[in-house]
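Scroll down for the structure; my scribbles are underneath it.
== subunit A ==
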Amino acid sequence: MAEEFEPNILGILCNWCTYAGADLAGTSRTQYPPNVRVIRIMCTGRLDPAFVLKALSVGADGVLVSGCHVGDCHYLAGNFKSRRRVALLRKLIEEYGYDRERLRMTFISASEGAIWAEVVQDMVNTIKKLGPNPLKQVGAAGPEGVVADDEF
Partner candidate 1 sequence: MDEEKRIGVFICHCGTNIAGVIDVKELAEYAKTLPNVAHAEDYTYVCSTPGQTMIKDRIKEHNLNGTVVAACSPRLHEPTFRKATEEGGVNQFLFSMANIREQDTWVHMEEPEKALQKAKDVVRMEVARASMLEPLTPKTVPVEKAALVIGAGIAGIQASLELADAGIKTYLVEKEPSIGGMMSRLDKTFPTLDCSQCILTPKMVDVERNPNIELMTYSEVDDISGYIGNFDVTIREKSRYVYEDKCNGCGKCQEVCPVSRPNEFDLGLQPRKAAYVPFPQAVPLKFTIDMDSCIKCDLCKGQEACGDLEAIDFDKPDKLTTVKVGTIIVATGFDMYDVERKEEWGYKVFDNVVTGIEFERLIGASGPTGGNVVRPSDGQKPKSVGFVLCAGSRDQDEEDGAKPYCSRVCCMYSLKHAHQLIEKIPGCVPYLFYMDIRSFGKAYEEFYYRIQNEGGKFIRGRVARITEDPVTKNLTITAEDTLLGTPLEMEVDLVVLANAVVPAESTQKLKTLLTLSNSPDGWLLEAHPKLNPMSTTTDGVFLAGMCQGPRDIPDVVAHAAAAAAAASIPIHKGSVTLEPIYAIVDQEHCGGCATCIGVCPYGATELNEVDGKLVASVNEAKCKGCGTCGSACPSGAIKMQHFTNEQIMSEIEAFAQGW
Partner candidate 2 sequence: MASEGMRDPKHYQLGKTQFDPDLIKEVVALGGKNAQMCYQCGTCTASCPMGQRSGLRVRTVMRKANLGMREVLDDPDLWLCTTCYTCSDRCPRRIMATDAIIALRNIATREKKVPMSMIKIMGAISKTGHGVPNNEANMKNRVKVGLPENPPTTHTYPEYIKDINKILEVTGLLKIREEMEAESQ
Partner candidate 3 sequence: MKEYNFFLGCIAPNRYPGIEASAVKTSRKFDIELRDFKGASCCPAPGAFGSMDVNAWLALGARNICLSEKEGKDIALICNGCYKSLFEANHRLKADPAMREKVNSILANIDYEFQGSVEVRHLIDILYNDVGTEKVKESVEVPLTGVNVAIHYGCHLLKPKFDRTFGSSERPRFFDELVEALGATSIDYKEKMMCCGAGGGVRSYKMDLALDIANEKLYNMTQAGADVIVDVCPFCHLQLDRGQVEIKEKFGDVYDLPVLHYNQLLGLAQGMNPDELGLDAHEISVEPLLAKIM
(Lines give C-alpha, C1' and ligand atoms only; values in the text may rest on other atoms or scores of the structure.)
Protein backbone atom coordinates (compact mmCIF):
# COMPACT_ATOMS: atom_id res chain seq x y z
CA MET A 1 0.00 0.00 0.00
CA ALA A 2 2.39 2.63 -1.17
CA GLU A 3 -0.11 5.25 -2.33
CA GLU A 4 -2.70 6.68 0.05
CA PHE A 5 -5.03 4.08 1.50
CA GLU A 6 -8.44 4.19 -0.16
CA PRO A 7 -11.04 2.42 2.00
CA ASN A 8 -13.49 -0.05 0.47
CA ILE A 9 -16.80 0.56 2.20
CA LEU A 10 -19.94 -1.51 1.75
CA GLY A 11 -23.17 0.47 1.87
CA ILE A 12 -26.38 -1.33 2.72
CA LEU A 13 -29.24 1.08 2.01
CA CYS A 14 -32.99 0.89 2.24
CA ASN A 15 -34.83 1.46 -1.01
CA TRP A 16 -37.23 4.13 0.18
CA CYS A 17 -35.12 6.66 2.03
CA THR A 18 -31.35 6.51 1.86
CA TYR A 19 -31.08 4.84 -1.56
CA ALA A 20 -33.40 7.54 -2.88
CA GLY A 21 -31.35 10.16 -1.03
CA ALA A 22 -28.17 8.83 -2.65
CA ASP A 23 -29.92 9.09 -6.03
CA LEU A 24 -30.81 12.69 -5.20
CA ALA A 25 -27.16 13.45 -4.47
CA GLY A 26 -26.61 12.25 -8.02
CA THR A 27 -29.30 14.31 -9.68
CA SER A 28 -27.99 17.36 -7.78
CA ARG A 29 -24.44 16.45 -8.87
CA THR A 30 -23.16 16.57 -5.29
CA GLN A 31 -19.61 15.20 -5.42
CA TYR A 32 -18.30 12.81 -2.75
CA PRO A 33 -15.54 10.19 -2.45
CA PRO A 34 -15.98 7.05 -4.61
CA ASN A 35 -15.25 4.60 -1.80
CA VAL A 36 -18.71 3.14 -1.20
CA ARG A 37 -20.31 0.21 -3.05
CA VAL A 38 -24.03 -0.02 -2.43
CA ILE A 39 -26.35 -2.98 -1.89
CA ARG A 40 -30.02 -2.03 -2.06
CA ILE A 41 -32.50 -3.74 0.24
CA MET A 42 -36.16 -2.84 0.66
CA CYS A 43 -35.78 -2.00 4.35
CA THR A 44 -32.90 -1.94 6.79
CA GLY A 45 -35.04 -4.37 8.78
CA ARG A 46 -33.77 -6.91 6.26
CA LEU A 47 -30.24 -6.43 7.61
CA ASP A 48 -29.05 -9.86 8.70
CA PRO A 49 -26.12 -9.55 11.13
CA ALA A 50 -24.41 -12.15 8.95
CA PHE A 51 -24.20 -9.57 6.13
CA VAL A 52 -22.03 -7.30 8.25
CA LEU A 53 -19.81 -10.08 9.58
CA LYS A 54 -19.45 -11.49 6.07
CA ALA A 55 -18.45 -8.10 4.68
CA LEU A 56 -15.79 -7.59 7.34
CA SER A 57 -14.50 -11.15 7.01
CA VAL A 58 -13.99 -10.70 3.27
CA GLY A 59 -12.04 -7.53 3.92
CA ALA A 60 -14.44 -4.59 3.82
CA ASP A 61 -12.81 -1.64 5.59
CA GLY A 62 -16.17 -0.39 6.76
CA VAL A 63 -19.88 -1.08 6.55
CA LEU A 64 -22.39 1.77 6.31
CA VAL A 65 -26.01 0.84 6.99
CA SER A 66 -28.52 3.58 6.32
CA GLY A 67 -32.31 3.79 6.43
CA CYS A 68 -35.24 6.10 7.02
CA HIS A 69 -35.49 8.51 9.91
CA VAL A 70 -37.13 7.02 12.97
CA GLY A 71 -40.88 7.31 12.42
CA ASP A 72 -40.48 7.54 8.66
CA CYS A 73 -39.85 3.83 7.97
CA HIS A 74 -41.79 2.71 4.90
CA TYR A 75 -42.54 -0.48 6.85
CA LEU A 76 -43.33 1.30 10.12
CA ALA A 77 -40.43 0.10 12.29
CA GLY A 78 -37.80 -1.81 10.32
CA ASN A 79 -35.19 0.89 10.92
CA PHE A 80 -35.88 0.64 14.65
CA LYS A 81 -35.05 -3.03 14.70
CA SER A 82 -31.91 -2.68 12.60
CA ARG A 83 -30.79 0.20 14.80
CA ARG A 84 -30.81 -2.17 17.76
CA ARG A 85 -29.06 -4.88 15.75
CA VAL A 86 -26.33 -2.48 14.65
CA ALA A 87 -25.81 -1.29 18.21
CA LEU A 88 -25.21 -4.90 19.32
CA LEU A 89 -23.12 -5.66 16.24
CA ARG A 90 -20.80 -2.75 17.04
CA LYS A 91 -20.04 -4.40 20.36
CA LEU A 92 -19.75 -7.82 18.74
CA ILE A 93 -17.25 -6.80 16.05
CA GLU A 94 -15.05 -5.33 18.76
CA GLU A 95 -14.85 -8.84 20.18
CA TYR A 96 -13.51 -9.89 16.79
CA GLY A 97 -10.90 -7.15 16.94
CA TYR A 98 -12.55 -4.62 14.63
CA ASP A 99 -12.92 -1.02 15.77
CA ARG A 100 -16.63 -0.35 16.30
CA GLU A 101 -16.32 2.73 14.10
CA ARG A 102 -16.00 0.40 11.10
CA LEU A 103 -19.74 -0.20 11.36
CA ARG A 104 -22.07 2.77 11.27
CA MET A 105 -25.80 3.26 10.93
CA THR A 106 -27.29 6.53 9.76
CA PHE A 107 -30.80 7.75 8.99
CA ILE A 108 -31.08 9.72 5.75
CA SER A 109 -34.34 10.61 4.04
CA ALA A 110 -35.10 10.65 0.33
CA SER A 111 -34.66 14.41 0.31
CA GLU A 112 -31.28 14.50 2.07
CA GLY A 113 -28.88 13.94 -0.81
CA ALA A 114 -26.43 16.49 0.56
CA ILE A 115 -26.41 14.72 3.92
CA TRP A 116 -25.67 11.38 2.23
CA ALA A 117 -22.61 13.01 0.63
CA GLU A 118 -21.48 14.36 4.02
CA VAL A 119 -21.98 10.99 5.70
CA VAL A 120 -19.90 9.20 3.06
CA GLN A 121 -17.17 11.83 3.32
CA ASP A 122 -17.17 11.52 7.10
CA MET A 123 -17.16 7.70 7.03
CA VAL A 124 -14.25 7.73 4.58
CA ASN A 125 -12.29 10.10 6.85
CA THR A 126 -12.98 7.88 9.87
CA ILE A 127 -11.89 4.71 8.11
CA LYS A 128 -8.79 6.41 6.71
CA LYS A 129 -7.79 7.21 10.29
CA LEU A 130 -8.44 3.61 11.36
CA GLY A 131 -6.48 2.19 8.43
CA PRO A 132 -7.35 -0.91 6.40
CA ASN A 133 -9.36 -3.86 7.67
CA PRO A 134 -7.03 -5.67 10.13
CA LEU A 135 -7.30 -8.78 7.97
CA LYS A 136 -5.65 -6.87 5.16
CA GLN A 137 -2.88 -5.36 7.23
CA VAL A 138 0.47 -7.01 6.61
CA GLY A 139 1.25 -9.63 9.24
CA ALA A 140 -2.15 -9.38 10.79
CA ALA A 141 -3.49 -12.71 11.99
CA GLY A 142 -6.88 -13.41 10.54
CA PRO A 143 -9.02 -16.39 9.56
CA GLU A 144 -6.86 -18.10 6.95
CA GLY A 145 -7.86 -18.14 3.33
CA VAL A 146 -10.56 -15.56 3.78
CA VAL A 147 -8.75 -13.25 1.43
CA ALA A 148 -5.59 -14.39 -0.36
CA ASP A 149 -2.62 -12.06 0.08
CA ASP A 150 -2.18 -11.60 -3.65
CA GLU A 151 -5.54 -9.84 -3.70
CA PHE A 152 -3.94 -6.77 -2.31
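Behind the choice of candidates: all candidates are chains of the complex that A comes from, given by their letters.
Everything below uses one rule, namely that a contact is a pair of C-beta atoms (placed from the backbone, for glycine too) under 8 Å apart; a residue touches a chain by one contact, two chains touch by 3 or more; residues count from 1.
All values derive from a computational prediction rather than experimental measurement.
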Given options 1, 2 or 3, the chain of this complex that touches subunit A: 1
Of all residues in subunit A, those that touch candidate 1 in their complex: 6, 8, 10, 15-17, 19-20, 22-23, 25-27, 29-32, 34, 37-43, 45-51, 54-55, 58-60, 68, 71-78, 81-82, 85, 109-112, 117, 147, 151-152
